[in-house]
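Removed from the display is one protein chain of the complex; every other protein chain stays in position.
Moving on to subunit A:
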Amino acid sequence: MASVSEMYDVTWEEMRDKLRKWREDNHRNSEQIVDVGEELINEHASKLGDDIWIIYEQVMIAALDCSRDDLAWTCLQELKRQFPGSQRVKRLAGMRLEALEKYEDASKQYDSILQDDPTNTAARKRKISILKAQGKSAEAIRELNEYLEQFVGDQEAWHELSELYINEHDYGKAAFCLEELMMTNPHNHLYCEQYAEVKYTQGGLENLELSRKYFAQALKLNNRNMRALFGLYMSASHIAASPKVNATVKKANVKYATWATNQINRAYQGNVTNRVPGC
């Protein structure tokens, strides 16, 4: 098997920088991380200096994702040796137990972390993900709600909660979570678009109007959001087709729908061979 550095002709510094970039951008390309990281650890450990510890952590999590228990175990041992009694390492040990589906032991591990440090958010979140992995979504929702009562500012948690609610078809509560995210990230077009989709799914004239507005907002934030453009068209035409609206509203919505159609045509003009990417 050719090594990564041979295949792509990169030096160890470039590999290390690539790992850092993946770490900072929170990429989940676990197989690549395992390949690159394993080679760095095996061949160039001495040159990495103190960087090696965070690389161990990153590679360990990626290894758990790829079912590489051997690699995960080695990384964990190294980290345990260097940082005995560290909360962060304990959390990694718990994650390994989770990957082996030993949920009881993992739960105990996280409980011990929480005993030492009740403010540790990572351990709490891992416990909730255990519940999710076991398929106990009602309990997961309840726990996540309690968690969010304490830590109102955790955006990752709000997003997770909105996803759980959508799976349970509780669109009202999902909309609430997305509103929190929209407030904290007013320039993120994706939250606006997801909110609009939830409102569209809820249905009803008011919600359709709201969804149309938020699709428009997503488009304003990012002119190229095709999904929002299609959403705008659909919500506008839905409202126009509804029997309950008066003439002015109908006319306005027909205008919006026509505008949306024009924009869609413009976008796909001259690109007949390109398929629409996953809309």
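One rule holds for everything that comes next: a contact is a pair of C-beta atoms (placed from the backbone, for glycine too) under 8 Å apart; a residue touches a chain by one contact, two chains touch by 3 or more; residues count from 1.
Quick note on the criterion: contacts and distances are computed from a predicted model.
Note on the omitted subunit: UniProt lists it as "ER membrane protein complex subunit 3", one of the names in "Aspartate aminotransferase", "ER membrane protein complex subunit 3", "Presenilin" or "Arginine-specific demethylase JMJ22".
Contact with the chain that does not appear here is found for just one residue of A:169, A:224 or A:244, A:224.
Only one residue in the set A:102, A:159, A:173 or A:213 touches the chain that does not appear here, and it is A:213.
Taking the whole complex into account, subunit A touches the unshown chain at residues 118-119, 150-154, 175-176, 179-180, 182-184, 186, 210, 212-214, 216-217, 219-220, 223-224, 229, 252, 256, 259, 263, 266-268, 271, 274.
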